[in-house]
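What you see is the complex with one protein chain gone and the rest in place.
Labels for the chains are A, B and C, by order of writing; each one numbers its residues from 1.
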Amino acid sequence: MSKETKPSVELRIPILKDMELVATNTADVIAKYMELSDEASGEISMALIEATINAFEHSESQKDIFINFTISDDELTIKVIDKGKGFDSEGIQIPDIDSKLKKQERKRGWGVMLIKELMDSVDYESGNDGTTLTMTKKKKNE
Amino acid sequence: MSKETKPSVELRIPILKDMELVATNTADVIAKYMELSDEASGEISMALIEATINAFEHSESQKDIFINFTISDDELTIKVIDKGKGFDSEGIQIPDIDSKLKKQERKRGWGVMLIKELMDSVDYESGNDGTTLTMTKKKKNE
Amino acid sequence: MSKIISTEEHNNFLIVKTEGYFNKDLGELVISLVEENVKENKYHFILDLEQSKIVNSIGASILIEVIEILQEKDGSLSLCHMAPIIEKTFSIMGLTKYCNTFKSLEEAVAQ
Partner (left out) sequence: MSKIISTEEHNNFLIVKTEGYFNKDLGELVISLVEENVKENKYHFILDLEQSKIVNSIGASILIEVIEILQEKDGSLSLCHMAPIIEKTFSIMGLTKYCNTFKSLEEAVAQ
C-alpha cells in the first residue's frame, strides 16, 4: 500500500460521559478488519480509553476531540488530538503502586504509563494549541 | 439545548468490508449516553447498517462516507452522506416477500424499506453529487 | 469474524450454529451448506442465531434463497435464539412467515 492510498477512519467526538467508548468500539472493528489478535485489540482499546480520557480531562477545553486511525498492512497508527492547553510529556512521573499505598499519594496517574506499556510506539507533540498523541500497534504475523 | 450547543459525533469511514459496524458501534454508545431503550438502540443500529451499506455499495464512488450524529434532549438525528452518483428515492419499489419467492425475483432490495420502518423520520436528499440520508429516532419517555 | 461454529444432526434436523455478524459472507456459507445437504436428501434445517446478534439485509436475503430451495423439496427452515432486532427485521421483511421461529433450540428440535 502506498502512502496515498492508506485507508483511514476519523472520529470527532464531544466531551461527554463514557464517549471514549466510541473510540474503543471503532478500534475493535478496525482490529478485526486488520485481523489483529484479540490480545492486540484489547491493548489498543485500553490505550485508546486512556488517551481519550486524558484529552477530555486534561485539555481543559470544551472543544471536540479528533481521533484518526490509519490502516496499513503491517500496523495501525492512531492519533488522538485535542485543542487544549498542552503539557510536558517528558515531565510526567512514573507511577509506583508501593509508594501510592505506603505514602498515601494520589492514587491516579496511570494513563500515560499504560499507553506506553500497551502500544508499540508512543509519541506526544504538545504545545499551547493542544496535544497530538501518535501511537502505533504492529501487526504480528504468527 | 439550543441549536448551537447540540453535541455531535462525526465519523469518516472508508469503504472496507464490515466497516458499517463502526457506525453501529458508535450508535450503541450514543444510545446509551442518551438513555434510549435497548429496542430503540437496536433499531438505530439496524437502520444504520443498511444506510451505510447502501452508501458503500450504491454510491459507485471510492470516496469515504461521512456519518453525523446530533444529540438532543428528545431525539437523535443521524446523517449518512456519500459523494456518489445519487438516485431517485421516490422511485424505489416496495419489496414483497411473496412475489420474491413465487416469481423468482431478485431477493435483495430491503434496505430502504427497513430504514423507513425502523426510524421515526427518514429523508433522502440526492443528486449527482451524492446522497444525504437524514433519519431521526425520538426518545420516548416512559 | 463471521462463521459457522457447528453443524449437528438431531432427529430429522440439521442444526447450524453461527457466530458473528450475519452478513453476505455468512449467508453464503449457510446457503452452501444447505445446498450440499439437500443433495444428500436432508431438507430440514434449524439455524441457531444465539451467537449472531446482528444481521444485514444482504444476509437476510440469502435466507430467502434458502427458503426457496427448501420449498421445492417440502423442506423447512427453523430459526431460534433470535436477538429482538433480528426478529423485528425478519418480521418486517415477512421472512418469519416462511420459517418456524422458536425461542430456544430445545423448542425448535421438539417441534
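Brief remarks follow.
Rule of thumb we're sticking to: contacts are C-beta pairs under 8 Å (C-beta built on N, C-alpha and C of every residue); 3 or more make two chains touch, one makes a residue touch a chain.
What you are looking at is a predicted structure, and each value in this text was computed from that prediction instead of being measured.
Among the chains on display, the ones the left-out chain touches in the entire complex are A. For subunit A, the residues in touch with the chain missing from this view are 18, 20-21, 24, 38-39, 42-43, 45-46, 49-50, 53, 95-98, 100-101, 104, 107-111, 113-114, 117-118.
What we mean here is this: only the chains that are shown with their structure count from here on.
Averaged C-alpha coordinates give centres for subunit A and subunit C that are 40 Å from one another.
In subunit B, the residues touching two or more other chains are 18, 21.
Within subunit C, the positions touching two or more other chains are listed as 1.
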